[in-house]
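One protein chain omitted, others in place.
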Amino acid sequence: MNPRYLRLGVLWLLLLTVPWWLPYVGGYTQLGTRVLVYALAAMGLNLLLGFTGGLSFGHAAYYGLGAYGVGLTLKYLAPSTPLALVIGTLVGGVAATLLGPTLMRRRGVYFAMITLAFGQLFYFIVVRWNNVTGGEDGLTGFQRQPLHFGGYVLPLHDVTFYYLVLFCFAIATAVMGIILRSPLGHTWVAIRENRRRAQFLGIPVERYVWASFAVSGFVTALAGGLNAMLNNFTSPLDLYWVLSGDFVIIAVLGGMRSFWGPLLGAIIYLVAQDYLSSITDNWQSFIGVIFILVVLLFPRGMLGMLRAKARSA
Amino acid sequence: MELLLYDAFNGLIVGMFYALMALGLSMILTLNSVVNMAHGGFLILGAYLAFTLEPYLGFWGALVAGPIVAMIFGLIVERILIRPIYKRDDPVYSLLLTFGLALIMQDLARTIWGPAGLPFAIPDSLNSSLSSSFFFLTGYRAVVVVIAFFTVVTLMLVMRYTRIGIRIRAGIRDLDTVSGLGVNIYVLRALNFAGGCFLAGLAGVLAAGQLGLTPTMGASLIMPSFVAIIVGGVGSFLGSVLGGLLIGVAAGIMTTYYPAASDAVIYGIMALVLIVRPRGLMGQEGMFE
Partner (left out) sequence: MSLLQLKGISRSFGSLRALEGVSLEMSEGELRAVIGPNGAGKTTLFNMVTGLFPPSAGEVRFDGHDVTGESAERRTRQGIVRTFQITEVFPDLTVFENLRIGVETAQRANALPWMSRTRRAAVERRVDELLSITGLASKSERVVSELAHGDQRVVEVAIALSLAPKLLMLDEPTAGMGDEETDNMVGLIRKLHDEQKLSILFIEHDMDVVFGIAQRITVLDQGRVLAEGTPDEVASDRRVRAAYLGEAA
């Protein structure tokens, strides 16, 4: 059997059975859900970062907008989980799409700076618009609603909610996987590899970077929406630049150039963060050290290292 | 009307802090090609160290010592952490590295000096107003303006007329050629980075006297500094300075009319500039394109 399919099969088997085995290794279902959410956010970002070569340091903005979209929908509009998710995803995705033109022509660190600043723009809008969003205290007063299938009602407890998130994760990764194997995906990778060569093939590079930015915004917004439903709470911290940095490190830690890298990165990062914050008050410093070590010692990320070893073998 | 002047002047003072930060950031951005996310960390390093040393050195001594310590630390960081990654062509690494450094510096400041705000003592002589009609024109604020102005002008002169300034500006355009001409670019980059950190430290000490000290002040001052660079134009030092002053004053004026939006207006200006004149007010074409 094709080794790729075997690996995928094992991966999905593990993901499907998380509520059973995770407690045995010292975890809990909610942690698994959090990992999926962060992985999805980072994989969305990675469409732009790892596959198109666009350095966004402000992706938490779309994540947070997705979260607030979900929260506000559930609180003020309708007690419908699917509707909330759709609206949340749209809010974040459309925001990313609208910003695209300001960034298209820029590259490298300047591109990153603009994404960072726009991230802060949305942060401040959310913080200041406090009669709607609850300001610094965050948005409360909403809850994920049970799903209705005809007559059957499925409440979203820890375990069932995990499966909803896994379902969304599966759809999103399937779509991303298909796109990355398509000519559109090939074009994105070409732009990453050699922007000049892509230009001199006649490819309107800027438009493709915009498209990548937009799609990645939608995916990350979906993740943010799911996160809001996970906690039945969201706050401006979900838009803060520190979270943007977290998403980038997760992608790099797992391996920017690989599709599943961010999932591995999310697992490592969240487990480390969980563990560190329970044993020391200075966990933020340790996280900073992780950032530095990854940059200096593991730039290709975990999967990148494995791949390089496999290639030289 | 007097309230407007008061807010505008306050905004100008804060704009000076933004300008100093933006200038340092811009130096590091253009020559070292690094977005120094830890610039806020150097700001608090300068500020907190000045605070600690003030009982021994007095206000003026601390004012000198803070930026110098920040500069020295900048030299160390550049040598150990930044230099290994110059040859990496993907800018994500320098961003992540300085980002991690920023996290560490903020956390350590919180641990060593506590999360609460600390007051930074300024000499009584500077506390009183210099003018009867404009009560907000205190001696301290005048000192801030004078020092900031003096520093910026000195730096501009250095950039324009000294050998090292010329080399830095040449290096920004084409580092390979400068290296090929026999200039030691390692030393050049180190000095440039340290210079940027000096400015951050100076901004920190001056801001401490005005706003007090908190571990998060670095983070809150660095973001508008990025905006200042974008608004003023990438590649233009003067643009970064003017950009900082502009957004400071704009935010100040906004506090008079619609205080809730005073920090958002900074980003609003940025969005406007990016749409109308993407390379910034004084920016050069073709940078980072």
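As written, the chains take the letters A and B, and residue 1 is the first residue of each chain.
The working rule: a residue touches a chain if its C-beta (ideal position, glycine included) is under 8 Å from a C-beta of that chain, and two chains touch if they have at least 3 such contacts.
Since the model is a prediction, treat every value here as computed from it, not as a measurement.
Considering the complete complex, the chain that is not shown touches A. Of the candidate positions A:15, A:31 or A:189, contact with the hidden chain is made by A:189. Of the listed positions A:178, A:237 or A:293, the one in contact with the omitted chain in the full complex is A:178. Although one chain is not shown, part of chain A still touches it, namely residues 178-179, 182-187, 189-190, 193-194, 196-205, 208, 211, 257.
Heads up, the rule we're going with is that only the chains that are shown with their structure count from here on.
Chain geometry summary: the mean Cα position of chain A and that of chain B are 32 Å apart.
On the chain A side of its complex with chain B, the touching residues are 49, 55, 57, 102, 105-114, 116-118, 120-121, 124-125, 128, 241-242, 245, 248-249, 252, 256, 281-282, 284-285, 287-292, 294-296, 299. Considering their complex, residues 29, 33-35, 37, 81, 84-85, 88, 90-97, 99-104, 106-108, 111, 223, 226-227, 229-230, 234, 260-261, 263-264, 267-268, 270-271, 274-275, 278, 287-289 of chain B touch chain A.
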